[in-house]
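I have placed the structure first, in the form of structure tokens, so that the comments after it can refer back to it.
One protein chain is absent from this view; the other protein chains keep their places.
A, B and C are the chain letters, set down in written order, and residue numbers restart from 1 in every chain.
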Amino acid sequence: MTIKIGVLGATGYTGAELLRLLKNHDEVEISWLTSEKFSNTKISDVFQHLNGFLDIECKSVRKAYELQNVDLVFSCLPHAASMHFVKKMLDTGARVIDFSSDFRFSDVKIYEKWFKSKHRYKNYLKNAVYGLPEINKEAIVDAELVANPGCYATSVILGLAPMVKAGLLIPDSIIADIKSGLSGGGRAPNLGQHFSEANESIKIASSGQSQKPEIEQIFSEIGDTNYRITFIPHLVPLDRGILATVYARLKKKVPTNKACRIYEKFYKDNKFIRMFQKDNLPSTKSVRYSNMCDIGIGFQDDVFVSVISIDNLGKGASGQAIQNMNIMFNFPETQGLMSTAIYP
Amino acid sequence: MTIKIGVLGATGYTGAELLRLLKNHDEVEISWLTSEKFSNTKISDVFQHLNGFLDIECKSVRKAYELQNVDLVFSCLPHAASMHFVKKMLDTGARVIDFSSDFRFSDVKIYEKWFKSKHRYKNYLKNAVYGLPEINKEAIVDAELVANPGCYATSVILGLAPMVKAGLLIPDSIIADIKSGLSGGGRAPNLGQHFSEANESIKIASSGQSQKPEIEQIFSEIGDTNYRITFIPHLVPLDRGILATVYARLKKKVPTNKACRIYEKFYKDNKFIRMFQKDNLPSTKSVRYSNMCDIGIGFQDDVFVSVISIDNLGKGASGQAIQNMNIMFNFPETQGLMSTAIYP
Amino acid sequence: MTIKIGVLGATGYTGAELLRLLKNHDEVEISWLTSEKFSNTKISDVFQHLNGFLDIECKSVRKAYELQNVDLVFSCLPHAASMHFVKKMLDTGARVIDFSSDFRFSDVKIYEKWFKSKHRYKNYLKNAVYGLPEINKEAIVDAELVANPGCYATSVILGLAPMVKAGLLIPDSIIADIKSGLSGGGRAPNLGQHFSEANESIKIASSGQSQKPEIEQIFSEIGDTNYRITFIPHLVPLDRGILATVYARLKKKVPTNKACRIYEKFYKDNKFIRMFQKDNLPSTKSVRYSNMCDIGIGFQDDVFVSVISIDNLGKGASGQAIQNMNIMFNFPETQGLMSTAIYP
Partner (left out) sequence: MTIKIGVLGATGYTGAELLRLLKNHDEVEISWLTSEKFSNTKISDVFQHLNGFLDIECKSVRKAYELQNVDLVFSCLPHAASMHFVKKMLDTGARVIDFSSDFRFSDVKIYEKWFKSKHRYKNYLKNAVYGLPEINKEAIVDAELVANPGCYATSVILGLAPMVKAGLLIPDSIIADIKSGLSGGGRAPNLGQHFSEANESIKIASSGQSQKPEIEQIFSEIGDTNYRITFIPHLVPLDRGILATVYARLKKKVPTNKACRIYEKFYKDNKFIRMFQKDNLPSTKSVRYSNMCDIGIGFQDDVFVSVISIDNLGKGASGQAIQNMNIMFNFPETQGLMSTAIYP
């Protein structure tokens, strides 16, 4: 079975990565792409690397709902803009995977507080499914609308979910310190991502803060109590990769090997999670360009530490979206995603 | 048909890239790997990114000829060392693709001059085939021993071959200025590739000079006269990619559009060559991690300029080796190689 | 007054930075340099950038105590090796600033536990002064032996000292998450600092862990109670710079503006500390190549966060050593150190 695909906002970095992965997937056919900035331009003129691989023309998003009906739409549009087109796509009967934050929050008040604007389609929130397969696979199978998680949130949630589920952590003790490459900031030129500003520097990230309540929501659901976390994302000079170092205190002492077993059991059927042994810690370079998530856990004195590495555009965005698609359309969950990371 | 593969010297960077590509190829089965430094160690303990994808153990190269007989051996061993094991592998009946310089020169005197040591198997040189498919495809089909070209040589030869073949260039006017990422220097720690030495610096490369006579040999064959080139490789701080800027003078004036037609005709059945139009110049980022070779040509005053970009481990090494394998074993030439470059 | 200087182990990165700063200081004269690897080689042949600026020859360290007597010796030798030569230099009547960990710990048991070897000169520990001027200026004035602090320790101590001194933090709640450039790992080639391994990757640092007890010792002294911290250093792909993000819980709520006043008062006569306002966070690029330490503080929910940036070879090593020298020899504290950071 081949499904037809539309991509809204295809000319950013999540779009580029999504197109690459779709080209490597045998069961899909790309019907249309949209781009405001590059409408009526061939995608291979926007991205030279696609030259000879994908040469179709981008259309204006405002015409998206007049385009050919498709089975699945990926929306790579930015927050606040995305919701309008997601709604229109759902109305055509397509299923949607939305990369923005617009449908990630079940509580509209949290969305409106963090994004400082009204949510226009709040009645869609209750049916939207948070698209983190390792946590939510069953709900994804039949979802009409999947909210693809944030890249920072993906790393932190996967890094602690087994312990949260087991109820072992003190709920307000979690500190998530994120180090991220710069592609997460998108392709629109700005001073913060200007090469000579970002290169050879380490700094606090100026965006992504809304992933704090995103993580808190999921932990509260999994752990069945209120979680409040401390969350600081940093930018470091590389293209791709997130390494999250997450610290938490335990209600009572747990031996390391027991903690390991908890993780192994929690993730036992998940092909994209790799647990690391003590002396072999995760690095972002070992997961680059893949959908893998490497996790290493341990204790320093009494503090539990989980170190997680993902590719922010892979498992942190477009790879995860493909994984969600596979689940939604009954393809093998790993289809099109089993290329290894690329080294070096 | 599935063929059995052995890899000599699998734990360097060409080895890592080769393994990745072999894993993406449906018609091969990896029978064994060798490594001196990491013998009796699982390849996935050497390269974390292979964890879960390829977990077989590396063997000592000295036992390679006692290992299971295979259809094809890739030798990623260094110059001078490689020849001994290539010979042994050929004796087992395997065909061999050799990444080293050991069998690239038809004239043993050139080899011995540039490498300052005796060649022990000079009688194998006449049957070795120079493995640049765009030039030499027919000879590769039946070759027992393919000498995989150097990465710098690949870029320069592909960038000028159509003009050389057409006999339009003044044979001693060619200047090849190479800019290369650092992975070409291999994985053995040394001061020149130490991060804080190489990062944020541009410098002359201290190795690779033997690719000057390699290019001269091929141009002399294609152009049927003696070519002598000027050749300087530089190192710039990135992992992967070569951009070669090649300058030449013409015997007589040729219009740009005629030059373009010459290239298009020369490369018309070659899927891995992309010709660029005037305003859209090659960059290494558009070919990273792929087997593509992007070429842009033009004139500045009377000087012909060809700009070529490849991935030094892709079309410059392991990708090209896979392409040679496909030709040798009658697989479609592009099999396992049609993933796009990855951007960004 | 001009003082005579000797430098032990001058050909590493702290040595190179020290030489640059000494060349910019009007009151010093470099009498001799030592290097094992490059003995009898001109320092400008080791470091091309010094060509024409400093062309004296490196001597073997074993001859150091036979060299001309000097007023001050900087030891840039590694841990465990340094102590022997520090002792010999002190015996010649020179004062010493030691970059290694050998004399940082007042409790020899901590040293021996973390370095897993006997300390041969433990009776020198009680007179060694921990050379962090913002904390310890008075003791540095007359010190014969100054233990120059670790780079990670410098950042964390400066980031929290005012709060620790004020007794506002819960002593075992501190989490120090360090992000560091790679020059801190030294100049000896090794796989972890090999360009293609470290570039485009974020990973856990494999050394520097002994700076955890170093920080604990100083906090315990300043805060007059036992401190136990969580401490994880990470490596990110840049040459120079440390950004430390330090998290702590308060015994009771403190308003942000009160916290700011505490810092301003604590650091009021210190020219190298810059406090940042809320919207203007520290980045390592703003302190590169300088002796400045930028600090930004704030709260996230109830967690106190201090973000500190320094140059690991500047305020984190050689710049700090010059500052210590200035204090020891009654030069103005900022002499030779008031070049701005370099941007970009």
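Some observations on this one:
Note that a contact is a pair of C-beta atoms (placed from the backbone, for glycine too) under 8 Å apart; a residue touches a chain by one contact, two chains touch by 3 or more.
Note that the structure is a prediction, hence the values are computed from the model and not measured.
From the options B:Ala81, B:Ala139 or B:Leu281, the residue with contact to the chain not on display is B:Leu281. Within the whole complex, the absent chain has one touching residue among B:Val236, B:Leu250 or B:Met338, and that is B:Val236. If you put the hidden chain back, the residue from A:Leu182, A:Ile202 or A:Ile229 that touches it is A:Leu182. Among C:Ser60, C:Asn280 or C:Asn330, the one in contact with the hidden chain is C:Asn280. Touch with the chain omitted from the figure is made, among A:Val156, A:Ala205, A:Leu238 or A:Met328, by A:Leu238.
Listed for subunit B, the residues touching the missing chain in the whole complex are 175, 177, 179, 181, 196-197, 199-204, 228, 230-232, 234, 236-243, 245, 247, 281-285, 288, 300-303, 305, 307, 309, 344. For subunit C, the list of residues touching the undisplayed chain reads 13, 16-17, 19-20, 23-24, 45, 47-54, 183, 200, 239-240, 271, 274, 280, 282-283, 285-290, 292, 294, 338-344. Subunit A residues in contact with the hidden partner, per the touch definition given at the top, are 13, 182-183, 187, 189-191, 193-200, 237-239.
As a convention for this text, only the chains that are shown with their structure count from here on.
Between subunit B and subunit C, the superposing rotation on Cα atoms measures out at 180°, rounded to the nearest 5. One finds 39 Å separating the Cα centroids of subunit A and subunit C. Our note on geometry: subunit A versus subunit B, Cα centroid distance of 36 Å, whole angstroms. Each of residues 196-197, 199-200, 237-239 in subunit C touches at least two other chains.
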